[in-house]
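Shown below is the structure under consideration.
With one protein chain held back, the other chains of the complex are shown just where they sit.
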Amino acid sequence: MQRVGVFVCWCGSNIAGTVDVAAVAEALKNEPGVVFSTDYQYMCSQAGQDIIKNAIAEHNLTGIVVCSCSPRMHEATFRKTAAAAGLNPYMVEIANIREQCSWVHKDMTTGTEKAIILGKAAVAKVNLNTPLTPGESPVTKRALVIGGGIAGIQTALDIADAGFPVDIVETKPTIGGKMAQLDKTFPTLDCAACILTPKMVDVAQNEKIRIFSYSEVEEVGGFVGNFDVKIKKKARYVKEDICTGCGACVDKCPMKKNPNEFNLGMDNRPAIYIPFAQAVPKVATIDPNACNMLKNGKCGLCARVCAAGAIDYTQKDEIIEEKYGAIVVATGFNPISMEKFDEFAYNQSKDVITSLEFERLTNAAGPTAGHLERPSDGKSPKTIVFVQCVGSRCDACSEKGKEYCSKICCMYTAKHAMLTRDKYPDTDVYVFYIDVRTPGKNFDEFYRRAVEEFGVKYIKGMVGKVTPEGDKLKVQASDLLSNKQLHIDADLVVLAAAIEPDKSARPLATMLTASMDTNDFFTEAHPKLRPVESPTAGVFLSGACQGPKDIPETVSQAGAAASKVIGLLAKDKLTGNPCVAHSNELMCNGCSSCERVCPYGAITYEDKEFRMPNRTTKIRRVASVNPAVCQGCGACTVACPSGAMDLKGFANSQIIAEVDAICK
Amino acid sequence: MNKNFIQEEILRSSGVNPKKCMKCGKCSATCPAYDEMEYHPHQFVSMVENGDIEPLMNSKSLYRCLSCFACIDRCPRSVQPAKLVEAVRLAVVRQQGKNHLTANDIPELIDDETPQQLLVSAFRKYTK
Amino acid sequence: MQKITRDQLVEKAVALLSDGTVSAVLGWSRGEFDYDITPAVFKSAEEVKENFVWNDFCGANFSKYLVAQTGKVEGKILVFLKPCDTYSFNQLLTEHRFDREKVYAVGIPCEGMADIAKVREIVGDGIVSIEDDGESLKVSTLYADAPVLVGAKDVMAERCVNCKSKKHVAFDELMGEDGEVIESARFDEVARLEAMTPDERFLFWQNELSRCIRCNACRDACPACTCEKCVFDNPDSAVENKAPANSFEEKMFHIIRAFHVAGRCTDCGECSRVCPQNIPLHLLNRKFIKDINEFYGEYQAGAEVGSRAPLVDYTTEDLEPGEVFERGDQDA
Partner (left out) sequence: MQVKEYKPLIVAFCCNWCSYAGADLAGNNRLNYPADVKIIRVPCSCRVNPMFILRAFQRGADGVIICGCHPGDCHYTSGNYYTRRRMAALFSMLDFLGIEKERTRVEWVSAAEGAKFAATMNEFAQTVASLGENKRLEDLRCKK
């Protein structure tokens, strides 16, 4: 028989406001096994934990029940408390009387009654708990970073700096991501390339870091500390190790008219290309959809001009298999499509552009060499209208846009407006805003400068319609503060498009078994306390894949993710979750039902000799579970007809005891 | 009739939740009849939200709205200002306390081209 | 009325025993009466010649006995399998329940077995002997002056009337001709029940299941119920119960039993054959089979070795549990 201690938490008034905590403690005193029962204001506080520790020692408790907040909140805390007092941490059960009782019920009587029942269920369960010891598994001391933008770069550099090897997988031919496309960065107006490209070079030169560019993650198996990953290295038809990046092939390629992805299709590139001058790796890539040699077998010019002999038209996709201890997701974001926003005439006029396109237009390495020219006719615009919140902050049922604030638009729009006024003072710049959100160091000051020093016209209101007329764009908008409808003849309209997670994120999340929210952003293990970890052990989040972020935030999250990875890789062994399945050999039929439902391949079979009546023996096939691989879902326990397979910590008898306690 | 009652009635008959409005003014920006209106679409929303309905009911703005539904189409928050305008119009009609039309008035008003659907909806709208 | 005769089977068994192919024979022997035939293991030709029985009451499915017997016998064991038994045989192989190498399986044709309950309905109680004269059974009772002739077709067991297959899906040797899989009307009764109102169904099952005496015969005869230890016998399972205490527990027992064999049940009908209370237990299994066929595509357990049972499988497009009933509504 267990000696159970019950600890009822008030959680200030959070619980005590709706639940008569003293009555709960009193009622549970009479439950089987309970030898001690008390209540306290804050069980999770040091003083509260001391009450638990003392009671364990004083009453020789073998199991404890804490009636408090959700186990998702403080189960780990109380397990540690128990361990500190010499009690096996798995002898702790939590009755969730806050989130699932006091917070959802208003009436004291009902709340108290339910809390007592939940407490009884937890007592019934803890009576059947057994001490559990976690298994151990080795850690592969290598990290994988998926995505080679500033988030991935920073994470990789930080991990490598601690001495662990890192691989970066990037789908594009070069690392650098969105930041490489930017011109200047707010609020300091550093040139993006000036601060990013040295980091890219660091990555290339760091011997701990391998870059798999033009590659994708194909398959992920294994578990924390021991991921098995298959990476598909797409054929770039250029031998990466031989190509010197001289660019002779790029100059000679006759297939010149292909939209240049790096400049968002605002100019063209040849079939063989290097995305930009500072690309890492600086290696040419052949676009198989554009190359005449690959399509029709005619041409071969690049192979002839390549002095290094790096061109290889026969190259095939290659699968690389590697083991990793930790995986960092840094898949980043993209602006949403403007297809559905007819009112802004994005599809009708070349002079309606997104902010990222504007970024390329003003970038010295961009299609116009940094001269602000209209895409339609190359004239310099005299009136520019910036529209904020295009597709952000939409209603949940809106099919056009996103419900969330994209976070970066206010600041980059201020930056664009300011830089335009700075370089072209004769230009009229209007910014239509709903709210200007500038929480960040020096952010509001920056915005105020745009208005006060640079004379950007900020207008509270939204643009309703943009109509191309002749070479002008008729912009119809409202000015809410002066209660007027405005009609502006603009030369250029710049839309601050909402951002969304990269399309590759969803399939990747499935491979990683990492969870996502409805917007396809990766969810963090805890929104406040574990913001850079995915709930899936060993998977970490860096940058905009977790939510909209600017560069400073991305870099700090990248560093945080790296430090979490380092913390993991620094361990030689991982202690696993002891709540794993195990098979009772005496009852196992060896029927393979469990093996078929196991998502992790944790179950294997062996022939074992069993003693039978009359001194005979019998060899039977029985299941055995690898506790390091088992994640404890319990699918096998239901597939098992004989009930030989059970789950530690959530045993059949424990759950049935809970059912019985609740239904009593 | 008390003010709250009218407000509730308008919210109910329009099915609009003005609290969803984030005051971006895109409805007014998009409105082709803006200059004709005393109260603009975004004001409609905020005035209904505040229960400030009396001035709306007395305003000519009501009948300047073309019901083109551009504001409904473009509202990022799915607030549907035009439906509010419609609901205020209806409130005015109902407050007049009598039927706007009787069945006998109809024959001389219609021509052969009038779709039946229009008659039915007019009846719904203009009778108690 | 069986096409194959006892003499042929005995001859085969004796031959295989004598040439050392097998060291034991799993066969039928006479019980208390002519109609309660008992499975038996024969170790010698003499035993076979003396005690081996083959008649219309040899319904027992021997595949399950292989689980225990293959471990007890040196060398191979001969088993006679009727077509429906071969499905259970395969299913047990799928589940690695016995060593195929230790079995010599002889497929034998089956013309359908008799149901003693149906015989009793005609002749009444007190049956002392039953003789098979080809087309009919000659039944002598304590109370009748002369034996009564009963048409073999008239007393055929339900599972044989609705026979699903005359084809053997597993054997080492086949005696007589192999048949075909039959488009049977075996789901008609399930469909009839489905068409009832829930109240009617509840009454039907209340009436049937309340007769259960928890003798566990269904479980003990079932070739899918081969667990080393049944959950209902296991005190650690928390659902242990050996005797029906009230109307719920037998329901729980039968639902769980049917669920445990769902997707694995070959519909051999042994549960209903052995039930002393004549509860149509096979209907529960057939309900699962019918549902699984309709929800996830046709599946016959035991049709091939190694197939993946539907309940340990999935597709991402499966119907939702709530849609199960919408489908029913559309049918109605």
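Every chain is named by a letter (A, B and C) in the order it is written, and numbering of its residues begins at 1.
Please note the rule applied: contacts are C-beta pairs under 8 Å (C-beta built on N, C-alpha and C of every residue); 3 or more make two chains touch, one makes a residue touch a chain.
Given the structure is predicted, the values throughout are model-derived calculations rather than measurements.
Student: If I'm reading the header right, one chain is hidden. Which shown chains does it touch across the whole complex?
Tutor: Contacts of the omitted chain with visible chains: A, C.
Student: Taking the full complex into account, find the residue in A:Q205, A:N296, A:T314 or A:T518 that is in contact with the omitted chain.
Tutor: Answering carefully, the residue with contact to the hidden chain is A:T518.
Student: Please identify which residue in A:F78, A:W103, A:Y324 or A:F344 touches the non-displayed chain.
Tutor: Of these options, the touching residue for the absent chain is A:W103.
Student: Contact with the hidden chain only, please: which chain C residues?
Tutor: Within chain C, the residues touching the omitted chain are 190, 193-194, 198-206, 231, 238-239, 245-246, 248-249, 251-252, 255-256, 258-259, 262, 284, 287-288, 291-292, 295-296, 310-316, 318-325, 328.
Student: Going by the touch rule given at the top, which residues of chain A touch the chain that is not shown?
Tutor: Residues of chain A in contact with the hidden chain: 70-73, 96, 98-101, 103-106, 110-111, 113-114, 117-118, 121, 510, 513, 515-518, 523, 535-536, 579, 597, 599-600, 631-635, 637-639, 647, 650, 652, 655-656, 658-660, 662-664.
Everything that follows uses one rule, which is that only the chains that are shown with their structure count from here on.
Student: Please list the single chain whose C-alpha centre lies closest to the global protein C-alpha centre.
Tutor: Checking distances from each chain centre to the full centroid gives A.
Student: Averaged over CA atoms, how far is the centre of chain B from the centre of chain C? Could you give it in whole Å?
Tutor: That pair's centroid distance is 74 Å.
Student: Indicate the whole-number Å distance between the mean C-alpha point of chain A and the mean C-alpha point of chain B.
Tutor: Roughly 45 Å separates the two chain centres.
Student: Nearest whole angstrom, what separates the Cα centre of chain A from the Cα centre of chain C?
Tutor: Taking the mean C-alpha position of each chain, the two centres sit 55 Å apart.
Student: Provide the list of chain C residues touching at least two other chains, using ranges where the numbers run on.
Tutor: Correct list: empty.
Student: Could you please specify the touching residues of chain A with respect to chain C in the complex?
Tutor: Against chain C, chain A makes touches at 586-593, 596-597, 605, 618-621, 639, 641-644, 652-653, 656-657.
Student: In the complex of these two chains, what residues of chain C are touching chain A?
Tutor: 71, 94-97, 225-231, 234, 236-239, 260-261, 264, 308-309, 311-313
Student: Name, in rising order, each residue of chain B that touches chain A in their complex.
Tutor: 20, 22-31, 34-35, 40, 42-43, 70, 73-79
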